[in-house]
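This is the structure I want to talk about, given as structure tokens.
With one protein chain withheld, the remaining protein chains of the complex are depicted in position.
Moving on, here comes subunit A:
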Amino acid sequence: MLSVENLHVNYGRAEILHGVSLDVGDKPMSVVGRNGMGKTTFCYAIMGMIPVRSGSIALDSEPLDRKSAMQVARRGIAIVPQGRRVFPSLSVDEHIKLASRSKKAAWTPERIYDTFPRLAERRSNGGAQLSGGEQQMLAIARALLRNPRLIIMDEPSEGLAPVIVDQLIDILKRLTLDKIGLLLIEQNLRVATSVSDTVAVMLGGRIAATLPSAKLSADEALQRRYLGVSSALH
């Protein structure tokens, strides 16, 4: 589905991504890594939100590099950004109205409210009045309503209580039944390994390894090496 080849990204003189290559198929793919390894930069680069120095990005073999965020979005990628970034002054309902495309699409406002009953309850509340978990639901709903082929989620579990994280995992697993591709960027290894069967590890602006989730969750030495934590499965 998504194919990234030898992606280089600079911020000024600092090179952040040193040739990232990654393929995302029909099944969810997770990218894990510590802070500052270039995960968010990777998301923004795919999304066309920051310039790419070299390399190629393609969605279903249609090239995406050097397209603007708007063009990338229109070609079928939606992003759920780190920190949710819901519109503080729009209500839940206004977010839904804003993002929804057509009544015939797979994801409609009705289906969103069925899937996320909590959002239906908070319909008239402003984005800034929602809890972190609700904001996350709203950010995911906003992305789904664009009816994308692929969703990129940048650390959706960040700042959420463990019980909310469990609900999040459920929702993400259900998404995969919808034939929407998922690229999940996570620091929380439990989320990454429960949602996808394959995990890519990002280290110093490169993909250091791509390995089965089960293997990474089982191998503490491996976790220490790639993530620098001994008990990432919190």
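The definition used in the following text is that contacts are C-beta pairs under 8 Å (C-beta built on N, C-alpha and C of every residue); 3 or more make two chains touch, one makes a residue touch a chain; residues count from 1.
Keep in mind that, in the parts below, contacts and distances are computed from a predicted model.
Peer 1: Missing chain, UniProt name, options "NADH-quinone oxidoreductase subunit L", "Phosphate transport system permease protein", "Cytochrome c oxidase subunit 1" or "ABC transporter ATP-binding protein": which is it?
Peer 2: Its UniProt record gives the name "ABC transporter ATP-binding protein".
Peer 1: For the full complex, which residue in A:163, A:177 or A:221 touches the chain that was left out?
Peer 2: Checking the options A:163, A:177 or A:221, the one contacting the hidden chain is A:163.
Peer 1: Return the single residue from A:33, A:81 or A:156 that touches the missing chain.
Peer 2: Touching the chain that is not displayed is residue A:81.
Peer 1: Among the options A:52, A:137, A:153 or A:227, which residue touches the chain absent from this view?
Peer 2: Candidates A:52, A:137, A:153 or A:227; residue touching the omitted chain: A:137.
Peer 1: In the full complex, which residues of subunit A touch the absent chain?
Peer 2: Counting over the whole complex, subunit A touches the hidden chain at residues 47, 49, 68-70, 72-74, 78-79, 81, 85, 87-91, 94, 97-99, 118, 121-122, 124-134, 137, 142, 146, 160-161, 163-164, 167.
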